[in-house]
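The complex is shown incomplete by one protein chain, all other protein chains being positioned as in the whole.
Up next is subunit A:
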Amino acid sequence: MAVVSKQILLVDDNPLFLKLLARAFDKAGFSCHSANSGQGALAYLQTSMPDAILSDYEMPEMNGLEFRRSVLRNDRLKDIPFMFLTGFDDEKIRYSGLDLQAIDYVIKDTPVEVIIAKVNNLLHAVNKQRELSEMEIRQTVAALNIKAVPEKIPVINGLTIDFWHQDYQQIPGGDFIDFIEADDRYLFIVLGDIMGKKWKAWFFTFTYLSYIRAAVRFGVSDTDNSTASILQKINKVIYHDEGLRDILSSVSLIRVDRQSGQLSYAGAGDLPLLHYRQASQQLTQIDSSGLLLGLLPEGNYTEQDIALEPGDELFIFTDGLIDFAFADGKKSDYPAFAQKLQQHIANKQSFNELKHTLQQQSAQLVDDSSIIHIYKTT
């Protein structure tokens, strides 16, 4: 795996010093961006998010303090580790910067190697703190025993069901999976993806799951167990829930009839499913019509039957699997994933082997990723 270099923003009105500093940081493995004024730095920060900022204190027009204040006013930028470079050891400057949460001060005469070492130490300390906080939350979550993916896989005659799920950067995110045994006859398979990443998305997965579980059970007890009606009921509730304003989710919902083996499906803003037909040895796309849950009062959900023949496979997955990182940036490429899957099946590899391959590549994932596999045996 490629090592990602740390990005640093260097701000100084002295072009010679800036050049010297940038060269030294480049050599130390950093990826540098230089700005010769506070305004220039703020323009760069509009679209970039460096790991650290090292800024001169004395600058014409906007001095270091004003620049720091502007950074602090921006919620997206305020937590980037920040260090001041001062031309001399002025206690007054240090005191005036105390309320600005500058993490450290470096005197410009300090040898460049020492400045780099200080920045490295600062980044190390910040990362360590972040890891500790995340570990603490992860331990709390584990102690509460709340999970957005099931522990047990349902057993159904004639079908083999399995899934793979990976959180982005090992932090729980917005993907959720559930197998709801509504009654003796019907099983509902749910794959959802709250738009967003990490804890913020994860927090809402449980609200969504609660609504989905309730709607499925009410649907079955009302004898209207169509996947489209269930999605529309959930959509209506979520659309009117003030607490979920702007929290949207995709959902693929599949109902399995244990008696007939019939599969019925409706989707809400989800990616098309992929159906592998053994007879033709081809993957075909199954599109649905519904919109993301919570987007509009009417989501246009429709149900369709999926007829699986023995040897057929069905893949239901979230967008993390179609996002790829390349040297020149990231890209969403559904056909590329479909092709990868087709190749995998052509090589006679099982879903277990696919899980293994995905697991090995999980460091390259750019989002939470989940895939459910349904295989028709008889």
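Simple rule for what comes next: contacts are C-beta pairs under 8 Å (C-beta built on N, C-alpha and C of every residue); 3 or more make two chains touch, one makes a residue touch a chain; residues count from 1.
Rule of thumb we're sticking to: contacts and distances are computed from a predicted model.
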**Asked** Out of "Anti-sigma factor antagonist", "Diguanylate cyclase", "NADH-quinone oxidoreductase subunit I" or "Putative ABC transporter substrate-binding protein", what name does the UniProt record list for the absent chain?
**Response** "Anti-sigma factor antagonist"
**Fill in**
Among A:Leu20, A:Val114, A:Leu296 or A:Ala363, contact with the omitted chain is made only by A:Leu296
**Request:** Pick out which of A:Leu248, A:Leu321 or A:Ile371 touches the chain that's been left out of the picture.
**Result:** A:Leu248
**Message:** Considering the whole complex, not just the chains shown, which residues of subunit A touch the missing one?
**Reply:** 46-47, 49, 74-76, 174, 193, 195-198, 201, 246-248, 250, 269-272, 289-292, 295-296, 300, 319, 322-323, 329-334, 366-367
